[in-house]
Each structure stands twice: as structure tokens, then as C-alpha cells.
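All protein chains of the complex are present and in place, except for one that has been dropped.
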Amino acid sequence: MAAGIVPLPVAEKLVAAGQRMDRRGWVPATSGNLSARLSGDRMAITRSGVHKGFLETQDIIEVDFAGRSLTPGMKPSAETLLHCQIYALWPDIGSVLHGHSIPATALTMALPEASAIHLQGYEILKAWSNVVSTHDISVALPIIDNDQDMPRLAAQLQPWLEQGRAPIGYVLRGHGIYVWGSDVNAALYRLEALEFLLATEIERRKLV
Amino acid sequence: MAAGIVPLPVAEKLVAAGQRMDRRGWVPATSGNLSARLSGDRMAITRSGVHKGFLETQDIIEVDFAGRSLTPGMKPSAETLLHCQIYALWPDIGSVLHGHSIPATALTMALPEASAIHLQGYEILKAWSNVVSTHDISVALPIIDNDQDMPRLAAQLQPWLEQGRAPIGYVLRGHGIYVWGSDVNAALYRLEALEFLLATEIERRKLV
Amino acid sequence: MAAGIVPLPVAEKLVAAGQRMDRRGWVPATSGNLSARLSGDRMAITRSGVHKGFLETQDIIEVDFAGRSLTPGMKPSAETLLHCQIYALWPDIGSVLHGHSIPATALTMALPEASAIHLQGYEILKAWSNVVSTHDISVALPIIDNDQDMPRLAAQLQPWLEQGRAPIGYVLRGHGIYVWGSDVNAALYRLEALEFLLATEIERRKLV
Partner (left out) sequence: MAAGIVPLPVAEKLVAAGQRMDRRGWVPATSGNLSARLSGDRMAITRSGVHKGFLETQDIIEVDFAGRSLTPGMKPSAETLLHCQIYALWPDIGSVLHGHSIPATALTMALPEASAIHLQGYEILKAWSNVVSTHDISVALPIIDNDQDMPRLAAQLQPWLEQGRAPIGYVLRGHGIYVWGSDVNAALYRLEALEFLLATEIERRKLV
């Protein structure tokens, strides 16, 4: 495989994930980023500025773990660095997904002082079977203040990630969610579980 | 038909039901279970760990009424026992559906002390034409605390079911809904009716 | 055309309308009824007990204006009488649609004493161009208490309809909406406009 050419099955999986996220309303405008690990400390990731619901396989480019494009003439998003960070940290993670949803954005903006959302009593937490085996547990989802400076944002995230304090993902305030899994589908299922949890939390809070 | 091979029309009906539940957002990640009665005290049920929106017919396996797989190498979900319980109790029930929805989860988590939701005045209650012939009636939908121990959960459910105190289904708190009907479509229509009722109850409660 | 056989283009229009209503979540389970005027004081209407999202053209039967089936062996819904009432009253009405939506049900159940919802200031009211030419008007949408006795319900509706006090349709409390138009598409667009108004009213009321 020539450098910069993403294997077609990987590109197709990311395109399908983008279409599904779009149908759910999680990637408005050109928001979101989807990536998958390739061999040799490289990854496939959506190029900058493209709508994730209208992806074509040529919109999936190859990038090294320093965030540099290996696909001639194609630029990755600035947020690629946050994907690199996850892959560099955990060799068993094969895909990182980032989307913007109404529940994630509304809930973090309604809680300007909160540094985490505590999720407790939800069966769907078992979607993270590596860390959760029962609904009867409280799991913290960190809320990190948004920042346009990606190296600074990554540095702020690093201790949370290293110390296992973001076991099911994290939310950037007013921005969106980051989740990861062993492959694209595993990450997608966790994204669904996390969006379900946030949408449910919003409804629960309106009722109590 | 060889043991362990689910008849194709049954498998196809369960696949179609899963796709529809997925479009409605009722089976996030790998949540939910769908089953149909087969002859000889056996049932067809979705295997463990599969996404219900991406089901293929080979993901539907055969299981006996003790919850043991008859399909070599394929494991049913732990919750299969709750399906067995319904089939063993009522010979006229041909399908059991279980999904996770935002309204069912949010409403039961917002009412941590409630043991039932009382539904009254809704025309759609007539979807259970076996027990309801008018909107002008109050029907109790039991809320059972979630439990990872399936035999214990089934034991707790047994008196509710036997005494007809779950006439339209039941909800596991923070988890999801169980409904049943004479065949897959009948169960699916009741699932739609019950999800409609819970979504409506949530909106009604926010307005009063 | 033999008696009892609905012309295929009419049946296809009703099937398409049912599929669209189903995608919007307005016909859960087997709820709703869709009809279109035929020549000679007859109409085409969905048969009893069928899911409106899974309609086939043979599910559309022929009925006279007294609500009697002209299609051998096929039964219309009891609510057919409410369709008859509209056609008998206004010769320019070519289609009547009835659906069950979460906003219509939640709003009427949250207002147990109200006999109407007053809609004012909405541009979409111009969807009823026969009675409304500006947003700057207050239009009453009557709420009628639900009743399982159709002749009695029709009798209660008759003065509202005759006196023009249901200019954009009506809502049965805890049940659903009735709208009508010159043909199936005209009725469908008004159903969309009315559902939009009720969903908007619910959100507006939660904000003020």
C-alpha cells in the first residue's frame, strides 16, 4: 500500500460511521472527526472541512501520530492531535470518534462550573465492559473546558487519560464528545451509549 | 430443520424488527433482545453482543426454555431468562421484545421510589385489546429495580406476571422495557405503543 | 371499476402518506386512519387493525358515507364515522387524515380542563390559506374529550364543524388529531403544519 493511501475497507468503515452519526444529528455542518489506527504508528482520519454525512472514501487521509498528513495535498483537522493522544497512550485502541450533539453541548453549557457528569444506575454503562460490569456503579465523565490551542488542550487531558479518570470518554464543554474502542464499530457503539446517557440525563434532570 | 438452525422467515422478522427499533433509537450500542417462540419449547433469540440495528439472520440463534443455546458456538444474552419466563407462562405469546429507550430510562431514574407508572386516559392503551377496551381506564406499568442476577430478577418478576399485574409489559429501572405479543409484529406494535406512552408521559409531566 | 376496489393511484397516495406519517412517529402501533373521497358518496380508507407504516394497497378499502364496507370481508375502523362526517359536510374536502402524535397527546392531557388551544403569531398558520392570510391572528384548535361511542362523538363534533369553529382541524384529548384538505397531499401538508404548531407550543410553554 503506497504511503498516504488508506486501505479501502478502513475508509469504508469510517464513511459508514459518519453517515450513521449524521442520521442521528451528531455531526452538524463540518463538525466531528473519525479515525482508525493503521499499522506503523499511523492512522486514517477524516480530512479537514468535510461534512461527515457526505464523506467519500477519498476524504479519509493518512496521518502519523504527530498529526502530520501523509496524503499529499490533504490537510487533517487541528483536532487530529486529540486522536493521536489516545492512540499513543493505548495500543489496544483501534478507533477514536468525536461528534457534536445537542445533549452533550446543552448539558455542559448548562453546568458551567462542573468538571464532570456522574452517571449512576444506568444499565447501558455496561457498554464499557472493560471497566463496568454492573449498572450499580457511579462513573465520572470529565467535562474539560474547550480550547482552540490543541497542544494545550491535549496537555490538560493527559493526566485524566493516564490516570484512568476518563474511563468512558470525555466531553469538551460547548463542543462535543470523544470516545474510543478496539475498532470502528466498538467505538461507534460506545458513542451511541454515551449519547444515550447524556440525552437521558438531560430528560431526567428536567423531571426532578 | 436441524437443531440450532432458526427458520429463515422467523430470523428475517426479528432482523426487520431490530432495524426498526434501531431507527427509533431504542437499541443503542448492543442493547436489547428480540425473540420469537419456536415449536417444542424452544425460541429464536438474538445472540449476545450484537448490535440490533446491524443484525444478520445468522445472529438469531436457537435456545431452549432453560436459556441454553442449541446453536453450536453461539451464546445467548444473560437476559434470555426473562424471555423464557414469558414463554413458559403464556402459551399464546409468540414473541418478546426488550429495548432501551431514553423515555423509559429517564422516567424510571427520575422516579427512584416509584414501583409503577399509572397510565390513564390514553387512546393508545387499546393496543392491548386483550385487557383494555377503552381509554377511560388506569393501567399500571410496573417498575422493577434493575439487577444483574437474572434468576433473582426473574423470581421477583414472577408474582407480577402470574397475577396479571403487568398487563401491558414492565420496565426495569434505568434499563429498559419488556413487552410481548402473539407474534413478532404484534409485540412490535405494543412496543411502539408503550414507547409512545412513556414519551408522552415525560412531556405531560414537564408541562404540568 | 368493480364496487369495493379502490383505484390504485388513490390507494398508493394513502400508502405513501401512511409511510410518511410513520417516519414522523405519528401512527404508533395500528393507530391512525387515512381516507380519500371517491365518486358517488364513497371513500377509500385504511382497513381496521393495520399498521399505517406497513400499509399495502390492498389494505385500502371502499366504504360508503354511512361507514359500511363495500369491500367484501374487510372491516373499516370504528372511527370511519368521523371521516364520513367531514365528507358529508364539505363537498370540496377530498381527504381526511387522523394521527396520534406525542405533542398532541401530551398537550391535551396536560390541559385537562381546556376546550381549545389558541394559536397566535405563527407564520405556518398560513398553511390554511382558505381561512388565514397572516400570522397576526389567533386561531382556536378545539380539544374534544375522547369517547369510545363514535355516533355520540360525531354528534358532539357536529356544531363545531358546522359553525366553522374548527377551521384548522381538531384534537381528541389523549387520542390524536383530525385534519382535512382538498386532496391527500393538501391534507398531509396541513397535518404537518398542525403537528409543527403543537410541537412548537409544547416547547414554547416549557420556556416561559
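A, B and C label the chains in the order they appear, each numbered from 1.
Criterion: contacts are C-beta pairs under 8 Å (C-beta built on N, C-alpha and C of every residue); 3 or more make two chains touch, one makes a residue touch a chain.
Just so it is clear, the structure is predicted and the values come from calculations on it, not from any experiment.
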Problem set entry | Displayed chains contacted by the hidden chain, counting the whole assembly | A, C
Problem set entry | Residue of A:5, A:81 or A:102 in touch with the missing chain, whole complex considered | A:102
For this session: Tell me which residue among A:120, A:133 or A:146 touches the hidden chain in the full complex.
Result: A:146
Seminar exercise, completed: Touch rule applied to chain A and the missing chain gives residues 25, 28-31, 51, 100, 102-103, 105-107, 109-111, 146, 148, 172-176, 202, 205-206
For this session: Please give every residue of chain C in contact with the chain that is not shown.
Result: 24, 121-124, 127, 133-136, 185, 189-190, 192-193, 195-196, 199-201, 203-204, 206-208
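In this text, only the chains that are shown with their structure count from here on.
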For this session: Name the chain whose C-alpha centroid is farthest from the C-alpha centroid of chain C.
Result: A
Exercise. Roughly how many whole angstrom separate the Cα centroids of chain A and chain C?
Worked result: 44
Problem set entry | Separation of mean Cα positions, chain C and chain B [Å, integer] | 31
For this session: Please set out, as single numbers or ranges, the residues of chain C touching at least two other chains.
Result: none
